[in-house]
Structure formats: C-alpha cells, structure tokens
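Before anything else, here's the structure in question.
With one protein chain removed, the remaining protein chains of the complex are shown where they sit.
Up next, chain A:
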Amino acid sequence: MDMLNALVAILNFVVIPAASYGAQLALGALGVTLIYGILRFSNFAHGDTMAFGAALVILITWGLQAIGIGLGPLPTALLALPFGIALTAVFILGTDRVVYRFYRSKRSAPIILVMASVGVMFIMNGLTRLIIGVDEIRFDDGARFLVSVQQFRAWTGLSEGLSLRVSQALTLVVTALACWALFRFLNRSRAGKAMRAYSDNEDLALLSGIDPERVVRLTWLIATALAVTAGTLYGLDKSFKVFNYFQILLPIFAAAIVGGLGNPLGAVAGGFIVAFSEVAVTYPWRKIATYLGFEPQGLLQLLSTEYKFAVSFVILIVVLLFRPTGLFRGKSV
C-alpha cells in the first residue's frame, strides 16, 4: 500500500507537473531550434513572442467570453488560439521585414542578429505590458480538473491523492499533436524538406532552386505558431505574467542546446530533460521517502524553488563543456 502511495505521490507531484512543463518547454525549444537551424541565430525574442501571443489570445478570449462563445469543459482560449497565432505571425513577419532581413541580406555575423533580436525582445516586452498590463492574469475557464484528488481517493481508496488538471492534459495532447504535425511536415512535405535542406546546406539549397525568402517566412510562421501555443498553454497551466515569459527563455534555450541546436527531435527531448531535472531537484522528497520506510530528518529538497533556474544553468554548462553539439548532435554553439 505504501509503495502504491509513493508511486501516486511521485506521479502527482513530479511526473505530471514535469511532463506538462516539459511539453511547454519543448514547444518553445522547437521554435528556437528551427530559427537557429534556418536563420542561424539564437532568437532572444522568442520568450516575448510567447508572451505577446498569449496576451493576444487572452484579449480574444475575453472578447469571445463577452459574446458568450465558449468550448464547454475546454478553455475558451483554445478557440482564441488560432486567431492569436495569426495576429502574432503578422507582427513577427513584420519584424523580419523591418529588422532581420536587412542583416540577412548583408550576411551579418550571427551575433549581430542575436543582438537585434534582443532589441526586438525589449520592444515586444514593452508592447505586451502596454497592451495587457503587468498583473497576473488567470484565463482558464471551463472545467478545472480531469481527475481531482477527492475523486481519485474515492476510486482507489489510497490515502495519497492524484489530480490531473484540464490544462495539464490539454498541454500534453496539444504538444503531442503539434510535434506529430511538425515532424510529418518536415519529413514528408516538399516545403518541409526544403526547410531541412536549407538548414543543412544553404548554398546547395540555393543551387537546387529553393527560394530562401520563402523558407525563412515559413520558418517564422511555424516558430510563431509553436511559440504562441506554448505561451498560451503555459499561461493556462500557471497563469499569465509577462515577466515569467522572459524568465522561461533560459530553460527553453537550455532545452534546445541540450538536445542539439537545430535538431527538432533534440528540442523535444531537451524540453523534458530540463523540466524533469528542474522539478526533481526542487521537489521535497520527504513524503515519498517516508512511504518507502525511511525516516528523513529534513525535507529532502535539494534546492529551493526560487533557485529552479540554476538547474537550467547547470545543465547548460555541463552540456556545453562535455558535449557542445548536444545529445542529438545538432550544430555546435
């Protein structure tokens, strides 16, 4: 019985939260890694693209709610998401036109593009604050739990409870669908193969008649769709706060680099690796240890949650020191 309780506790406090957080990171890291592979720079504005998109989604959600449109048990934000993606994509393609294309045509060094993206990041950050404010916003309507603690206890008779929130289940389902669609697109479609070819060998792709500007536009579109989806899911799961999206940039980059920059599969794996490490290191394991028959003195928490970003830093440093191309052999940083 205690064994089962320990297992349920691990599921409830570590596996489920880490899986949904990992899925959000994976979606974010996919965007970062695609941009790195095709446009060959680290896009620092990615976190704020997530925030900007999520803010638009919230505004549209409010609009839909005001006219009485909803999705029943599912959050209305899901309905608003496609519109949020479309609007953000227009903005992002605008930044490419106004900012990045200039440096691309000059064939500037990647670091210059990175710095330009820092500028874009500050502008988007400010815009988002201006549009929606700096306060914490909860916008998850519909049903709250798929499985609640009380229900679970009643079903199983265990003393330990387990809950699965709708937002968590939704995150996992949407991420799985997005990854499936993305990998199918990259591996099967002509445009997807052209993107991979361009990422592999830019000059040869040009010789083969692949239009670089089209590839670049497509990459921005896909990265934006992934970013806005990730931002919305993160906001549904944890609540929306502009500053949080700035902070999440670090674990996202850690995920992309751990997996190997430019490698989409690596980005997904990296997202889960970072999330599971972060949750495992900051979770107090006392309860589970007690179930397993130990009598620990302290909380058995390796790191307080305030320091969770240190985990990303440590993973980042270890990977860069010992395997700079990442686990799945992406491009070296």
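FYI, contacts are C-beta pairs under 8 Å (C-beta built on N, C-alpha and C of every residue); 3 or more make two chains touch, one makes a residue touch a chain; residues count from 1.
Note that in this section contacts and distances are computed from a predicted model.
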| item | value |
| --- | --- |
| The complex's invisible chain, by UniProt name, from "Amino acid/amide ABC transporter ATP-binding protein 2 (HAAT family)", "SGNH/GDSL hydrolase family protein", "Sulfate transport system permease protein CysT" or "Chemotaxis protein" | "Amino acid/amide ABC transporter ATP-binding protein 2 (HAAT family)" |
| Residue in contact with the excluded chain [from A:206, A:292 or A:317] | A:206 |
| Residue touching the undisplayed chain, where the options are A:16, A:194 or A:218 | A:194 |
| Residues of chain A (touch criterion as defined above) contacting the omitted chain | 190, 193-194, 196-197, 200-201, 203-210 |
